[in-house]
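Just one protein chain is left out here, and the rest sit where they should.
Chain lettering (A, B and C) follows the sequence in which the chains are written, and residue indices restart at 1 in each chain.
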């Protein structure tokens, strides 16, 4: 039984985890940098410990400070949230060495999925569809040319250590291959200290669809349906929805079953997400995220399962309390990520919040640490709130989202609320007709000031 | 098709109805007294019309002003909310005479259920279980003595025109009957201008359980399960939950089916609630509420149906979009009515709100027109917010409620939040072991200052 | 169409609070009664340049969403001592019928209780009488337009 959890994160996700703790009767310890002393999750915490100065590498990424904080507060588990140390296998191992439960998968699974070449091999072996391309690392231009020809142009060269869209280069045709190859290797070396690259077929108009799983380490694995996260800008998700408007029930059931079996086969434990590109009815593996995701609430809304609670239960050794056949999906959910940024220029807009009023009523959920008078610090990610709406079907969900966005008041700083308001009025979005490039085009075509 | 709805109400329910309108793409007209010019629903309205000075009888009960407002704004429907004119059959008839749709049942059904003796007869005829007692009005003491003897003491004498707990008197034994009889008649005459009374068996420890129905006037009727509203103080509901901890599935299905058939038989249309006392496994009819109820959100949370939307659809002539077999119940929901009042003395506490911060996160819904800087006017009902939580089961729901109450900030005035915090820590409430008298005893036993 | 009735700016009260601010050396006063709240502030750092919009001396409560109906300019006449306001919701008529001259025009002298308008509500025409004798200096409504309760119709001085 876990009795006290240290939350090694900040912002809305720290508050999200803290709420789950409180609802489970578990004590929580907030750790924070000097810049976050007034944060909502710190104010609401049972205990709080300042672990360092504002820069994340000296506080939220400071493994020693976090482990020390867990030790002095007698926490018996650490939840890493997302970002920061959540996919750091060494940190997960360090936590376990201190006899503290890491609320997430094993260090081995984190490490495996962190290596994009190894991950692709591992999931292909257990039946996950992958993009055609190189069978692992490509070490010479000659090999690259041969593989690219077999795969068929255009192809994509990716860094083995990459992720989140970094370290990728497209070669449109044989003529462009050499330059792309050299460029990708150099960038991989510079960005990740590792010049290993691999080749994949390049899809021109894919959607980003991901499947959420939960596994208890006792052999029980369920999937909680998919999320469509195709609305991205600079590889950052902006709005997510579930279910995907692009899948039919047969496709949904098939990919869910495939993922469940694969996750069972690799012996995974905790919450995890397998991300796919989806084009012409086919799924192609991108990566597996071995952590809670920003967009997990849309899944919670449609399946009625509290993902953070389940992660904590599983980390405490409990088996899942339900089977796949117990899981029912209801209606439609959409999440808007609300950032402290100019909705046109995307320039960050930290600063002090004036009036703050969250929307309410049926089917509206707000996950945010904002409050009136709070100062958004300039040191961290600009996401300050998530607005999640749930309704019987997608159309009602869009109408409810529109209503909730109108009610949302965040004064004193610029936010991306107007961008979302524009988005939900766009006919393509209303029709569910978008791919991963759609939002960039939409943003580029927004009228200027 | 309804295109513009005038909302003849104020406070959270006006906002609730307005949100439904906005989500349906229907224009809304807010009417308000001078005291409510700054109310949230007025600020958010497409149009707003001041209809009178602060006293409700000159504004929210001013039928002429409301009809005029509907006329000048070209509203094609009026939603009366709850309270005020919602169960005024003459108003409903007047609305219809102006070729405006009344979003509620027919004037005849409102009138029938407003007469408690006639209502009891009418529902008994269609299979609703009623309390043993007089067969209609009792006009002499001799008759009363005879009926009381047949029914068995203690008996309750009630005013035919009463409701909400007013105009009732218990007779414990034959010796007390005459005084109770005279008292009840006199009070009925004074309070309602009608001295008609009737006699019912008195239950000592009943629960208040009510069944929500929806009917479309095309012969389709569904029930949406029950709500347990036993936690009352001075006949005012304080906290409601669904499903009732006192019913098993067999009882639930049986009373739901009984109510559905009865409502179908009387040809009712719109949302309605049949209220029962429940004791020793038996249901006894109290009254039928021919309107939306304050506590309707707990039903919405467990069955995923937007009751206000359905009322509007049905008023527009649309058939229900689902059958009884389509309705699924999920988890547990609790609503706390948050009043602007001292949590110990229950003295009203109107005034200006300082900081206001509503709780958020998974499973938490707030229906409230409050905002930071808003002044709660002293003229109306003290209910200023409803906190509704939903979770997988009752225990998780209680934990979530506790968490949400802790997060709720309403500064500047006193509220009943501390009363609710006390309530959810009481072992009887945690065990679901309470009747309609329990809360009065709980409040009386609260430690003083 | 129908308008929100909004409180007017009680400039005298603001001036009085500003005086109190100076007198007491405070940097902020918030003052609230039902239906009215005033906050005055004077920040030391704002003496050279106003960095902060919160230093604006009068604040109406602002946390509510702002999408509401626009505020009519005429609303500010409602508190005018010579205002003739509508006692009901309805449609106003400035003349007994479309072909007649108006009841009153700007510049007219009216006697107390003289009919100035008709308001039609519930199919009944209600005469609106001058509350006092005086000169009509403003007529704020057009004939056959809707009016809400308390809406100023004219000003008599």
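Methods note: a contact is a pair of C-beta atoms (placed from the backbone, for glycine too) under 8 Å apart; a residue touches a chain by one contact, two chains touch by 3 or more.
Because the structure is a prediction, the values reported are computed rather than measured.
Note on the chain not shown: across the whole complex it touches A, B, C.
Interface note: of A:55, A:132, A:350 or A:418, the residue touching the hidden chain in the full complex is A:350. Remark: the omitted chain is touched by one listed residue; of A:67, A:338, A:366 or A:439 this is A:67.
The residue from A:40, A:119 or A:401 that touches the chain not shown here is A:40. Interface with the hidden chain, as seen from chain A, comprises residues 34-35, 38, 40, 42-53, 59, 64-69, 72-73, 350-352, 356, 371-378.
Residues 35, 54, 349-352, 354-357, 372, 378, 406-409, 412-413 are the ones on chain B that touch the missing chain. Chain C meets the missing chain through residues 10, 13, 16-17, 20, 23-37, 39, 41, 43-45, 51.
By our rule, only the chains that are shown with their structure count from here on.
With centres computed from CA atoms alone, B is the chain lying nearest the middle of all the protein shown.
Our note on geometry: chain B versus chain C, Cα centroid distance of 38 Å, whole angstroms.
Averaging C-alpha coordinates per chain places the centre of chain A 43 Å away from that of chain B. Note: centroid distance chain A to chain C, computed from Cα atoms, is 53 Å.
Annotation for chain A: residues touching 2 or more other chains are 355-357, 372, 406-407.
For chain C, residues touching at least two other chains, in rising order: 62-67.
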